[in-house]
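Shown here is a partial selection of chains from the complex, left in place.
Here the chain labels run A, B, C and D in written order, and each chain numbers its own residues starting at 1.
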Amino acid sequence: ACSSSKPASTSAASSTAAPSSAASSSASSPASSASGSAGASAPTAPHGTAPVSPPPAGPLPKLTIGSPGVPPVVSGLLPYIADKKGFYKAFGVDVTVKSFTTGTDATRAMSTGQIDIAIAPPAQVVALVAKGIPIVAIQGQENPDWVVVSTDPAINSCQKLKGQGVGVDAIGGIRYTALAVMLKTCGLTIKDVHPLAFPGDANPQAVIAGQLKVSVLHLNEVVAVQQQLGKPLTTVMVQAQVVPNSMYEMFATLKSKLDQNRDAFVRFVAAQIATLNWMFDPANADEVAQLATVVGDSAQVMKQAMAEYKQMDFWSLDSAGLPQTNVENVIKSQVAAGNVPADKAPTYSQIVDLSVYQDAQKLVQP
Amino acid sequence: MTASPTIRVEGLTKAFGTRVVFRDLSFTVGGDEIVSIVGPSGCGKTTLLRCVVGLMAPTDGAVYIHDRRVTEPPPGVAMVFQNFGLFPWKTVTANIAYGLVVQGVPARVWRPKVEHLIKLVGLAGFEKAYPYQLSGGMQQRAGLARALAIDPTVLAMDEPFASLDAQTRDLLQLEVLRIWDAHPVATLFVTHSIDEAVLMGDRVVILRGRPSQIFDIVTVGLPRPRTREAVDTERFRIVRDYVWNAVMQTDSPASPLNDAAASVHQGVASSARIVGHETGQERR
Amino acid sequence: MSSGVETLRSTPVRGDDEWAAAGAGPWWCRPAVLRIAAGVLILAVWQFVVGSWAPHYVARPIGVVRDLPKVLTDNVFYHDLGSTLFAVIVGLLIALVGGSLLGLVVGRLSDVQRVLGMYVSGLYAMPIIALVPLITVWFGYSATTRLVVIVIEAGLPIVYSVAEGARAVPVMHIEVSRLYRAPWWRVWGGVVLPAAVPYVLAGVDLAIGRALIGAVAAEFIAAVHGLGYYVLSHVNSFKEDQAFVAVLALALLAVLLRAAVNGATRRWLRWYRQSG
Amino acid sequence: MQPDWRRRTRALAGYAGGVLLGVAAWQIVGSHSQPQIFVTLTATLRHLGSMIDDGTLPQALVNSFSVYGAGVGIAILLGALGGLLLARIRVLRVAFEPYIMGLYATPLIALIPFILALLGYRFWPKVVVVFLFCVFPVLLATQRGAQSVAVELMEVAKLYRSSERAIWLHVVIPYTLPFFMTGVRQALARGLVGMIAADIFLSANGLGGLLVSAAQQFSTAEMLAVVLVITVAGLMLMAVGRLVEKYFARWRVTG
């Protein structure tokens, strides 16, 4: 249940076990060096090839990442597992994972410099950059896992949402934005439905308690709700299917922080790449499902959910997950929604810095 | 005094738990008599009044009013309280009318009566005032009027003037005497002030001891109607001094007051000779 | 009396002796028996209602009892408990000192009252919980935010009550000190402050409840670790029985803190309890 | 002693100074802060104006205060009833008092997630939250009043042989009324806390919903505007509460 400070404190103990199990299956694992030096020092970065300086001799550079949800939602699993399994330490960065009630809260904390990285809703990143706050994304998740579901089999298509109450997180929140984008595909707007706001993770509970007939849920929430209800939900829309080239979350940071401490951010991303490689090794599926229970669902639910996540390319295993079209779609829709004035709209290159990912890749794959 | 007194107290004893407050009290009050009760603080004067009017059951003995044994407040009994006991949310008129209203007396009957009483006790002009708008003296006048409103045949007064200032007290004493002279009823008058007890009473019951018992019942012997002049008579002084000494001699609470009391004390016996008082059988 | 229903006419007005005489009545009328019976009744109704109509994850007595050992052996629980307790105590102490000083000044100096009074009233009248999102912006998603929320929540009733107390210092007491030519600091420290102590305590009594509300609200909104966070994360993971243990801990905390204040009052401020 | 007019001028200057100080501080701090941290009073008021114009604020007020009204109303009714019952029925009082005190002491906000899970998120669950926040002051104040009816007044009533009905009508209820009203005043204030809490933690609409969505959109101006509205509402309710309390306790004026 407790995802931030406590796992961080136990990661030293678990770091010997994790990379060794990874070593057998993944060439990109930091195993050899991590197990050799008790996770305290450098990964095997080929000397001279990377623009990354060798990790400092003293204490590791510190970063704090904010992840949405109490307990964290699935997009928070990556940093959680990276931390739990010691990948961050192995790559020479000391990361604290902190839970926030919503992604917006994490984003706000990042934008005011309280934390270094937020798993941030892209629409909000665009809005903040437009307000003149220099934020960049260094990694991302393009495919959202938003699904519009219904407990009423009769409500089974976008058109039938007209006039319905639909559960979101908050007016302007991430589920609300996703709903708006999906509605557009059948010619409806947000004004044609009644968005009902349930902040935090209250949304799936509302569905289970019968308070909501229709709601925007995370994929894992769909699985969990079905299990709690003991019956399948009707899928109205899956964003990844109806809205091509969406954008889900960004690992975003203040530009100033990145400039000051670029080395640590590169190590951070490298550790996450390595973590993803480890997570999607089929040999680790059970352990991953077990770790994933941190989101509040059972290992059984999560094992099924993780398979579906893999199938939909929720996490990009081979790119930064920040495609230009997708990001620009977000910018356009923010302008269209009137949240961002056209003349203040940022460009792709203002928002995205791919060089960090590129340098990180070199660290992972010499 | 044997011709059917209005109140008969017979062998009255009251205990709270194991603590006996008073024991075996017996005395009577005639229909046109004021009997004062004095005694040190905590000796049970208020408790005695409560037992007499039926607000409290005695542990032993009995009270008879009009020869009927008292088990709950009988009709025709009124009481005036030290802190006036007015309903603060009722006007003067409504307070005075209370005893009649709860008996179901219709407004057209009680209204003229209450108006008369308001004049009698000198509250004209304050009919619609609330208690908090009145001085202490005026509140006690209202309390008195409420008691009189039910045409009581028994009136119990529990230190009715104790919370008034000296001047108002002086005035109200005389006022009550004036009203009582016009409509005498059997009255029990509890007070701390010995002067007051003697001025008001036909007899003075002196309580003493732990548990309290009747130490003496003194016949005052001043003529009625009483006026302020009574205070200046030799008789008043003798009775007052006798009662004073009788009360002060009490071996009461462990307070340093007693040292001082002792120094002022004079023998009780000496004045007793010239004061008429009942003892033993005579009392009933 | 055995029915327990007291008609007013038949009830003695001065009940203490009858109470004593009646003793505890029949055995089932003893307070302890009645209380246990009521407790069992409450739990039974809860178990039955939730068991019959609510989703299976909704907390119910049997589940709470079953999960009690799990929670009580969970280090995270103790960590969160300690975190909230520490914040509440520190916050209350800051509120006590700061609130009392501000209250004395606002209460005794009418110029200060005029300038600051409206802000104190305004803050006191508004639910501080509405400020939490803003305080989060100003002080971060951190324990500092929680402390600030607690201090504001707890400080206001103390300021309010102490100001009232400072205004109500009996003129007589001030006059005594003036008559004996006491220096100003003796008037404040020796008369105004002690005279306001009962009001400080009244404020603290209110402050305890509000401090806990503030702590939980801040933990909910700013995701700060503590008992509120423990509740939220477990409810959101469908572990309501465990979450409810934390609620019980919060209730116990409130009761104990108030009992501590009462105890301290009884021990050190007897003059006030008796002459109040 | 200063002359009257000078004292009054000084008082006025104090109040005016207080207002000016606040306004100036707000404006100055606002103009020197990043917009997502703090904004000026003028920006806040401008935002307030647009929220009134586009109907979001009136709608939010209706939403919030219908919950508030229902919750507080039911709490007052049931609180009074429960208080009288507890005061008069000893068995109930002895049996349930510890649990009531316990619940009263509990930071009820921690129960909100359970209410959410058990009852859901619509209108009535929010009413339940408001109810829980404000029923106890009414209940306990009523009980305290009904149980402490001045002994002497009860004696007066009995001495004049009042019926059960007369005792309630003439003594117990009038005596209890001011206590009850004190409870009502507290309920009015606590109900507001419950209302905002329900708005924030249950379905996010009403004033609390505006706060949440303002926070989502990083709109500090909107948050401040809503806080301002809530403060004014709070002050008004406190004033009403105090007036009502004073009215019913007018006879309690004592020396």
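To be clear about the criterion, contacts are C-beta pairs under 8 Å (C-beta built on N, C-alpha and C of every residue); 3 or more make two chains touch, one makes a residue touch a chain.
All values derive from a computational prediction rather than experimental measurement.
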**Request:** Just one representative per chain kind is placed here; work out the formula for the complete complex.
**Result:** A x1, B x2, C x1, D x1
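FYI, only the chains that are shown with their structure count from here on.
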**Request:** Please state, in steps, how far subunit B lies from subunit A along the shortest route of touching chains.
**Result:** 2
**Complete:** For the pair subunit C and subunit D, the C-alpha centroid-to-centroid distance in angstrom is 17
**Complete:** Distance in whole angstrom between the CA centres of subunit A and subunit D is 41
**Request:** Note the residues in subunit C that touch 2 or more other chains, in rising order.
**Result:** 13-14, 55, 57, 137, 220-221, 232, 235-236
**Request:** Pull out every residue in subunit B that's touching 2 or more other chains.
**Result:** 50, 55
**Fill in**
The answer for subunit A against subunit D in the complex is residues 102, 104-105, 108, 111-112, 124, 127-128, 131, 133, 169-173, 196-199, 202, 205-206, 209-212, 339
**Prompt:** Where on subunit D is subunit A touching in the complex?
**Reply:** 34-37, 116-122, 200-205, 209, 212-213, 215-218
**Item:** Interfacial residue positions of subunit D with respect to subunit C in the complex
**Value:** 10-11, 14-15, 17-19, 21-22, 36-38, 88-92, 94-96, 98-99, 101-103, 105-111, 113-114, 116-118, 151, 154-155, 158, 162-164, 167-168, 172, 189, 192-193, 195-197, 200-201, 207-208, 211-212, 214-215, 220, 223-224, 226-227, 230-231, 234-235, 237-238
